[in-house]
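One protein chain is absent from this view; the other protein chains keep their places.
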Amino acid sequence: MAKWGMVIDLDKCTGCQACTTACSMENNTLPGETWQDVLFYNAGEYPSGQMKWLPRPCMQCENPSCVHVCPTRATYKDPDAGGIVFVDWNKCIGCKYCMIACPYGVRFYADEKPLIEPDIRDVFPGENAQLWSPPYQSPDEDWRRGIGIQPKGVVSKCTFCYHKVKNAPEGIADLDEDNPDVKEYVPACVRTCAPKARYFGDLDNPESHVNQLIGDKHGVRLKDHTGNKPQVYYLGAGAGVPAFTPADRENDA
Amino acid sequence: MTTQLHKNALQGPLGWGLLVVAMAVLLVSLGYALSQIITNGHTSFNTSSALPWGQPIATYVFFALGSSGLGLIASLPLVFGFKQYYPIAKRCVFLAFALLISGMIVLALELGHVFRMLWVIPLNLQVQSAMFWMGAFYALDLLFLLWKFSKLQGGHWDSKTAKQVGIASFIGVLLASGNLALIFGMMSMRPFWFDPLMPVYFYVTGITTAVAILVLLTYLAYGFSRERMPAALIALSTGSLPKLFAACLGMTLLFITARAITGLYSNNPEINVVWADYLFKSGVYIAALLIGLLLPFIVLLSKLRNKMSIQILAAFLVMIAMFVERLYFVVGGQVVPLFKGTWIPDLISYIPSATEWSLTFIGFALCFVIYLLGEKFLNLGDMPNKMLDHTTARKPIETTA
């Protein structure tokens, strides 16, 4: 079985956030429930200020701390699904410990105050035990892997679009959206990336393009010191995430 | 052995009055919380995906650790033979039970799917999770507490099984609260909490909380009057108990100071900023430290510590301060946004919502209701016969129970 990995080239990424909106459409996430997000950081000052950004999906860690802490095994890493970390919505008790334990802040408890009022959940009220039921809901659903629209009281997260990826031909090295035969199996964020800053493929296959890129361009993993060993690699300048500084101090002029 | 009934203040009209008030608070809070949770779910909380654990979790931690502290104090006489603690042993065990149940109820109301927990945890046995072990040991703890209490209720203070249950319970308490500590202390991605000595910190602060609650409620049981108290209890409350209280407070302060100094010294913003810009920027937190912990500690160091009014005041202040400490501890580990960039440019602000407050009130009210019922019906002031010194006993107050 493949070990699915993603490579994000920050030298090509334009920070447009198409990955974020493609994800929100494909997975029907709520506003603010950004399974895939682009983080921006500012530093320095005119005329030499810098701004950088990095897209941030779930890292699908090889050694996922969220999985270790889950008291019910609701969140689990599935080696038969390319090592993707899922949340089983039938098992999750909503203790939110995994959200505490995730170093990358990529888990969501959507049953929270709406980011944007009026609450879209009131506009498209939930039916069939779902938190909400928009008319544009995707047809795919698999609660055992946290795919679909979640019920109340569970944690949700990026699934690497497993409902697409699972259809990939056995043994394929790379899921390249430019290959018409496999484009439907490519995660939404990768598929839509206009500057082609994202790549998706099998990290267990030394012949894969993702491994070639990691090798050639010195791929790094974010927050590697946590030991979580993400299956998402970053290329190029800008993968250094600045330490947190409260906003009004960071801009002390 | 026979059990002798001590008519304490709460077995009279005062008890009924307080019970009615506590029940009222409980029912109102519970009604409000349930209506909010059923209609609005967790949108009625002010927690969020960025800061998932709020005051309900802090409330749970407060009660769970208070319960563990009480359990540890109870083991002083029941396991380690500190006989002078017999007069509060039964009350301790019962209070430990009351606090634990209350904490669990609050936690249950906080979870997304509480009933699902009943089958998924046993069926999946995730032994890697500290939360699993915490749940398992607190469940055991609850059983041991009930068992132990039934022994005491039966007057078995020194029987072999009572002893064995006591030892098991003592170990259970250590494991339960220790695992609760590890839930936080093992989170290396949350450096504010990450601390191998977190279990020790939790034991110490748990006992501190326990002593405060115990002192407060014991005096309440006797109508805030030493006249009514048995001699052995008076001896304890003017003897080793306030010293224990002072010692625990001192250790708590030492722990907090050590954590604060390392935190403030560290360059790591996920620790440093929490201390500098969150905890020490909060008037409530500073007040809790100075007025709720330091002041009682200083007072208790002096000879004043044996005065009932001082003890009551100190206990009250410490109880509030420890609640504040739990809240700031739980929230403090999360206020630095993890990987949010400009989306969350500052520390995450969190103020508990009305629903979250109602959960806290449920905890306190439920605990108090259970305690009052215990005082009323279960003779919590009981102790081994040989401890009862009739010659110094105050005139019993006749009431019609």
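Which chain is which? They are A and B, in the order written, and residues in each are numbered from 1.
Going forward, contacts are C-beta pairs under 8 Å (C-beta built on N, C-alpha and C of every residue); 3 or more make two chains touch, one makes a residue touch a chain.
Note that contacts and distances are computed from a predicted model.
Its record in UniProt calls the unshown chain "Molybdopterin oxidoreductase", which is the match among "Sugar ABC transporter permease", "Putative Zn-dependent peptidase", "Molybdopterin oxidoreductase" or "Branched-subunit amino acid transport protein AzlD".
Checked against the hidden chain, the listed residues A:38, A:59 or A:131 yield one contact partner: A:38. Residue A:177 is the one among A:112, A:177 or A:202 that touches the chain not shown. Within chain A, the residues in touch with the undisplayed chain are 9, 11-12, 14-18, 20-22, 24-26, 31-32, 34, 37-38, 40, 42, 44-47, 49-53, 89-91, 115-116, 118, 120, 123-124, 127-129, 133-144, 147-148, 151, 163, 177-178, 180, 183, 188, 191-197, 247-248, 251-253. Although one chain is hidden here, its contacts on chain B can still be listed: residues 119-120, 123, 341-345.
In the analysis below, only the chains that are shown with their structure count from here on.
For this pair, chain A with chain B, the centres built from the Cα atoms lie 40 Å apart. Note for the complex: chain A touches chain B at residues 32-33, 37, 39-42, 53, 56, 65, 68-74, 91-97, 99-114, 119, 152-155, 223, 226, 241, 243-248, 250.
Taken in their complex, chain B has these residues touching chain A: 41-43, 45-50, 52-53, 111-114, 116-117, 120-121, 124, 126, 128-132, 135, 183, 187-190, 268-270, 273, 277, 333-334, 336-343, 345-347.
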